[in-house]
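A single protein chain has been omitted from the complex, and every remaining protein chain is retained in its original position.
Then we have subunit A:
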Amino acid sequence: MRLRARGPAGAAALTRLVCLTAVLAAVGLLPWLSGRDPALTVLRARSAEQEPTAEALDAVRRDLGLDAGPLSLLGDWLSGLLRGDLGISWVSGTDVLPSVLSGLQVSLGLMSAALGVAVLLACALVAPVLVRGRGSAGAFGAMLAAVPEFLLATVALLVCGVWLGVLPTSGWQGPEYLVLPAVALGVPAGGLLGRLVADALPAVLDERWVELWREAGVSRARVAAAALRRALPPLVPQFGMVAVGLTGGAVAVETVFAVPGIGRTALGAAKSQDLPLLQGCVLALLVLGLAAGAPAALVRRRLLGPALRDAGLTLPAPRPVRAHPAVPVALGAVLLVTIGWGLLRDPYTVDATARLLPPSWARPLGTDGLGRDVLARLGHGAATTVGTAVAVSLAGLLLALALGFLPRVAAGAADIANALPPVIVGILVAAATGPGTGGAALAVALVSWPPLSAHAAALVQEVRASAFLTAQRAIGATPWWILTRHVLPSVAGPVARHAVLRLPGVALALASLGFLGLGAQPPAPEWGLLLEESRAYVERAPWAALTPAVALALLAGLAVASAAYTQGRTVQHARRTSRRARLLRRPAPADSTAARPGSPSRSSRKEVSLDGNAT
């Protein structure tokens, strides 16, 4: 009751603050959370000759302040932070701040170039819709937005750098080094931007004022400009997602192209257990992601003015992308057949005489650098990746159902979870627990629940508002009875179906962590790891790299097609119910089904805006 009196904004702001503090504390406490003794690592890194005697190790521990306990550790780190002192690298013994700043400089350059690519691509996606006046929404943009950066970067490296040899693929020495990383980073962001706008535009162009303006002889260019100005402001907050996607994608892209940016520095620090450097880098990446929201809010205020205060401008619901159910079924079938075939073969046997063989009848997809069968590794890799994705989705589903009953608490936490790319959470978790499948799963689970919980909250609200729940209390039903017999059955089914459809996105996020070495460890046949391993000999055996790349692209296609399918089905269902309502209820009462078309389509809008974050 008190929460309601303070308003939803108050409660959400409070949880947002709590979550932000928790993230900051997790970063600050990293050396303590990791629970492993870094003294030996540090000693080895500092001087290879020194014997690891007990005294020497104790001296290192004292030096690092590890024996002082978590609270003083956090206090030291925070007070250092306020003085602008990020500590001293455990490995190199130099100050952390300069490394972070130089990395940040490189990354900001890369990100601005990528943003340029993204804006160009978005314009190219939106222009046809504007020129034709109406048109289908951005299915192509959705496809581009779903391709993970690490996959795009690898393919760009393969095609441009290796086969065509036109552009440098490694390092950071001049403007030509910028092209491939900027494209790899900018294309998914541009796909997301373009799709958001292209999805919103057709409904805006259907509004009556457009017709009126056209009949009054207003030029097409002015109508197009006005429609853009109408469509953009409500989307601006979602553009913040693009910035978050860029910070997450930067880690993968910088790693692939050996760009000395902050993402690569962070990953290197996580792998070498150089926790002070890692803390500095993650902090900088978090600030970058969160700060990107501020200009977005400013632009929105500038565009909307008083309409923002009055909350008077909402967009009409977008018309769904028409996806034939055959598309996800066909993609799924191709994947399933390949995986099933691969599962029958042996993925681990190393055969030194059969290294890097091209595809043949005996080995349909060739062999990798250790002479292992690529098809077998692909099939067994799917079992691990999909199995983990199922576990992650199940955890997300349970969390979402629980949080569906606390929408105000969930909203604040969701803001923070949305601002954290899975890769950065993956780095943090890997630094705390060591890289592994469990850590990767935890990282993806921590950030993948918000769309599900938003959906659950919308459904809970809808059920709670219905008269039949009031009728339940009137017959003397206990809250437990109402929850288990009425509320949960109405909510769990739709949210569970939503979770199933997000599975491919979760699997992609897991694969991107595997690619960066933060997930499953060799020799496990994980898809991201397969791609990473094959990069080393991509010139001699391109098929070994192409196979996991194609499989991941199919997975991305499956993610998009199934998302479009749910969206379309929701709208169809709403149409069917309202038609039935018209047929059955001539004196059309205001009932709960009439409220249904709005809420699920709103939540699927949210889903659309978020799944660019899944990579």
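To be clear about the criterion, contacts are C-beta pairs under 8 Å (C-beta built on N, C-alpha and C of every residue); 3 or more make two chains touch, one makes a residue touch a chain; residues count from 1.
Simple rule for what comes next: contacts and distances are computed from a predicted model.
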So one subunit is absent here. Using its UniProt record, which name fits best from "Spermidine/putrescine import ATP-binding protein PotA", "K+-transporting ATPase ATPase C chain", "Circularly permuted type 2 ATP-grasp protein" or "ABC transporter domain-containing protein"?
"ABC transporter domain-containing protein"
Options A:Thr349, A:Thr470 or A:Thr484, residue touching the unrepresented chain
A:Thr470
Residue among A:Pro70, A:Pro295, A:Pro325 or A:Pro489 that touches the chain left out of view
A:Pro489
Subunit A residues touching the chain left out here are 466-468, 470-478, 481, 486, 489-490, 580, 584-587, 589-593
